[in-house]
Every structure is written in C-alpha cells, then in structure tokens.
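Submitted below is the structure of interest, expressed as structure tokens.
Shown here is a partial selection of chains from the complex, left in place.
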C-alpha cells in the first residue's frame, strides 16, 4: 500500500465511529468491530506513509516505557520501533522476574515512571490470573494519577502479551491475513486451523491461541481449535470465540486431531502451548517458591508432551489443506518456531514446510511495529483520521536527501 | 502554572544574577540564593510550557549519560525524562557496584563517554567520603578534556545523589513546598521536622536529611532535625544548616524525640537513615572486601534500629502538628516509604497517615524531572530567560494534532 492507498485508507478511517481515545489496548474483545478495523487501517496507513518516507514523529519528546517480566527480543524491538517511529524515547523498566507486585508498589511505580511518559507496553504472561490483572492495576493507578493532578498526561497501556490475550500478535496476524487474502471481507468463510503442536519445551503461554480464536472468529471465518486431550485453553476465551463466531456468521469448534483441523483449511497456525491446568499449577508453585515442585511439574509436563510428537506440521498434513486457486493454504507462526531438524530434533513444524513459508512468517511479523504504533496513536489522539491526513499533506521527510 | 504564569516567571528569571553556565550542580550550598531561585523558576517554567504542549527540544542531538552505582527506578526515570524532554538521548553507563574507580580510569572514562554528550547524571551514595569526590574527579577530567581540545563541549554534571547531598530531591521538595504554601516567602517562619524514622532495613543513605537541612534553612524556616542518639549526620552538613539558618533569619536545632520535632510543625519529613559512624565502618569494610564484617555490622545496626521502633509517623504524632488554617501540616517523603502493614510489618509511617498523604507524595516526586531539566538547561545555556521566552513565543508543539 503506497501513498494513494494511504489517502483512501484515511477516508475509510474517518468514517468509523470509535472511542479509543484515552483507552488502553488490553484485550481485542473489549474493542468494537469498528475499533478493530480502525486499528488495522491506522497500522496500514502508518506503514504506507513510512514506506513513502513520510516522518511520523508525532511527539517531539516523551517516553515510551516497556515492562517485561521475561526476556524478549522480538516484542522488545517491535515496541521500541513503534515508539521511535512516533518520536518517543524508549526506557525499559526491569522488574524482577519472580516478583508479582501489587498494591502500593504498583500504584507508586506506575506514577513514578509516568511523569513524562506517553505509552507503557507491558508483557506479563508467566502467571495465570496475574498478567492482565497487573495491567489493570497499572491502569487504575494511572487514572488516579491523572485525576489527582500527579500526571500531566495519562500514558496509553499496550498489552504486549498477558495470560489471556496477545493482542499485538493477533492484530498483526490479522493485518497479514488481510493483505494475503486481499481484504477483511475476503476472510469470510475461510477455514483457519489453530492447532497445538509438539515442542520439546514446556510452559509456553496460552495467549497466542487464545488471542487467535478470540479475534479471528469476528470475521466470519471457520475457526477450528485442535489440541490433544487436556491441552485446553482458558475457558472464558472459548466462550468468547463461541459468541464471536455466532455474531459474525462464522463457526468455532474444538477438534482433537491435526488432520481434522487441517482438512481443507485455508490457514494453519500450528503452535505449542502448555495445558491451562499445568499453567495454573505452575503459578501456584511459583508463588509458593516451590522449586522442587516446579521441577517435578516440568518433568511430568514434558513426559505428557512427548506422547504427542506426531502433532507436527509436515508436508503430509499440508497436503490436506485447501491447495489450488490463487491463494494456497497459508502457514502462520508467531516465531520463533520449533523446527524439526533445525532448532530442535522434533518440533512444531518440519524443516521443509517451515522453509517454504519462512519468508512469509517474517512478513507476518513485520506488521507488529505498525500495529503497536497504531494502538498508541489511537489512544493518544482524538481525531486520528484528521491527524494522519495532515501528516500525509505536510510530507515532512523521515530521511533527508 | 500555565502559559501566562510562565511569562511572568520568565520575567522574574531575567532579573536574577546567576553564574551557572558551564557549572555543575553538585551541592545546593555551592549555589547562591539567586541561583537556587533561578533553578526553581526554570523548573516551573519548563513544567508550565510542557503542560501547554510546547516542545522543549533544545537539542537536536546529544547524549545524556547516567551513571548509577546501585539500582534505581525513580531517579533513573526522572533523569531519562528530563534528558528526553530537552531532546537528549539517554545512555546508561553500568559501573560495577563494588568498584571505586580513581585516577586514570575515571579521567579516561569521563572523556570517552563525553565526545557528543551534553549532560552526565551521577548517583553514587554508597560510600562515605567517595560519592561527591568521584563527581569532582569526573568534573576535573571533563574540564581538562575541554581545555585540551578532546571534547567539543563540556557535559554538565548533575548530582543525582551522593554521600553528602541529594540536590535534585531537595530542590524538587522545595518546588513542592513553594507550590503547596503559595510561594517561597510563605515558607518564612514555618516549622519543618526532618526526623529519623524506624525501618527494618539498614544502610539507607544520609543524603536526604542532609540535603533537606542544608536547603530548607535558607528560607527563614524553623528546621528541626530529630533522631535517636547516635544517628548523627555528616558534621559539615550540620554546620552548613546552622550557618544558613542564621543568615536567613530562620532556626536550626537537633532534637531527640519525634514528639518534640512534630509539635506545631507545618511540615514533617520522617525518614530512616543509617548512623554516620555505621556508614563510615561500612565503607571501610566494603573497601577491604570484608563480607563477614559487613554481615556483622548489618546485624548490629539492625539490632540497634530495632530499639527505636516507636519512631513511626502515626496519627497520634500527626495530631501534634499545626493543624487548622488553610494549609494543614504536610507529610513529605522521597519514596518509597516503609509503610507499616503495607510494605513492611513496622516502618517509617503508619498505613493510615501514608494513605492520607499518598497522592501528595506522588505530586512531590513529580517535580524531579523538571528540576533535573532545569539544572541541565542552566548549565548549558548562557541566557536562560531569553531562551525560554523565545521558546514560549515560537510555540512549537510537543505533540502534533
């Protein structure tokens, strides 16, 4: 999408009724359909203007703070890129990995880091029942700080992955699908298989599959979630997927084999995750500081995983998908994938299949910085369409020369 | 304070005779009364322009380097916010916690990090007799680097806390008092109680109480320092407080009970610190690498602390302060406070008292980024009033839209 399409996308954005100003982006299902569309459109407009060398420096100063509970390269760089694109300086807040802060510590810290801060990105996916809750505690503290005159502005919180949803990933994935299939309306009736896959590691978060079934069911798609017995997701996210599918005229169901899910699928998303019950036990053990218990849980979980090594996305399975036509079945992954024979002995995807889609997965990831920038922009600016139109007209160059 | 008050504050600033250009901010008592006033005014002007969405990007490029000997969230973010506000990029220099560098290492490093650097913030409060000395070594190295043509510009050093003073804290506190009481002249005759309070931790620096008595005695206030026997401060800072009080028509005295200090106080600042003699021993043991000795010292110091658990700021004590009138007694703290029943079992302040003043302490902290930006600005620019007037006139927006 180049400048002309930016213009038409801005016109489309102007027609949407949204109420995102001053709000955080914590769960996709808290946003209306028009708001989801606005987020996609804004990301696309930003990308298009960026590719036309238009400066998107909306802030002359201001911080963007990232809070990560675990190590992250991809998300860290996506957030840093998005913040930098809009003119914000990035500062990391290193919290102790093992520490679940509550109450006064959260309230106080939230305010202390926010005096000149415009956006806060939080990744907190390690504890079931904690990550999203923590984000809401921070949000409430910022609300109070703004109300009480402590903060001259209220930073926008962006959920960079929690125990419930991974909205920047799911939205970037949706951007990718929109481009690959030629429009959101083209997704109607398509079958997407969000399936568990074997991994030699344990404790992978549930937020990606939960985010995918929570979002993709909103566009009339046939969403099939497949996993071995026991690898269930957070019950509330299944309910949301169910409701969304009903409302959008799509479908949502759970299957228990990759074959069933892959059959005639337009899109496959094979990815490992830990069973919800294991994550719950893990949270309790972490809280209790029971490292022997944690080791034991890991051993049992890995043993259980090993029973499902056949859950690998390979050519035989891909052959079941809807091939032919102008858009053959698409393989998706949030990266890094566990690639059999490449990054591990046996993993989520065979080397052959991954190699075929490798570049496509990189492209899938390329939307994330723009989605994050879009989320920040829509929270910070009242009239995004007018603002973007103005930027497009001014054509201040991002790079001199 | 909004734009109109910025204009009048700039006029006030223009009338002051100051010589801060090219100088570092290391101790408040090295600055003249007019310079202290200029620092406050500049901070207020910056805040006012910021709140009016005026861009304060004075630098199109340039680094601000922070050097911290221990972990810090609050001060790190205040410095980063201030630097970012003025357009500088923040870089941290991670020095080994345990290493007291001297001589060639300091001279060389100071120059190597300064080729394109405009400001250096240093926090070095762990060693009695070392922190401020280290800052002066860095300063001398930068002077030499500038003189010898190594550096194209001389970065301004801001003391972010040393063994002697904590000028950014004390000045932010003064900003807070000026606003709460409606002007510096309104502080005359007010009683401020800087008192020790119990904490379950040990080795807290002395720089906050030293900074407070060294600064607040300059405005005709009645400053009472209270602590249990033995919890004395650095003798030279007591002398400075004495001299300042005499000169300003205020008073300074040491008391040995919280009750005495709180009686009719307008402001109370209950905060834990380690006895000067303990900090001296600690420095010697750290230097000698005597970890057994350090453990023993900690044990003894904590035992001694425990004798003074009644030194807690609670409602009974607050009832002794000057209540009534339009400005009831103010509780202050540099945060984080040890709050009884919240962050610890028994601490510096009761949960009830803290909760009542919680938001006020956040507001107190909110001045720090602007005070730091003010210190950098006054060191880097010859004619601050003219500069700020020009910025106010141009009204370049900080945030687009």
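Observations on the model:
Lettered A and B in written order, each chain numbered from 1.
Please note the rule applied: a residue touches a chain if its C-beta (ideal position, glycine included) is under 8 Å from a C-beta of that chain, and two chains touch if they have at least 3 such contacts.
Computed from a prediction, not measured in an experiment: that's the story for all the values here.
The complete homomeric complex described by this structure file contains 3 copies, of which 2 appear in the displayed model.
The rule we apply is simple: only the chains that are shown with their structure count from here on.
Averaged C-alpha coordinates put the centre of subunit A at 41 Å from the centre of subunit B.
Across the complex, subunit B meets subunit A through its residues 47, 50-51, 55-57, 73-74, 76-78, 80-81, 84-87, 89-90, 335-336, 339, 342-343, 358-359, 362-363, 365-366, 368-369, 396-401. Subunit A meets subunit B in the complex at residues 58-63, 65, 89, 91, 93, 103-105, 107-109, 111-113, 115-117, 144-145, 148-152, 380-383, 386-387, 390-391.
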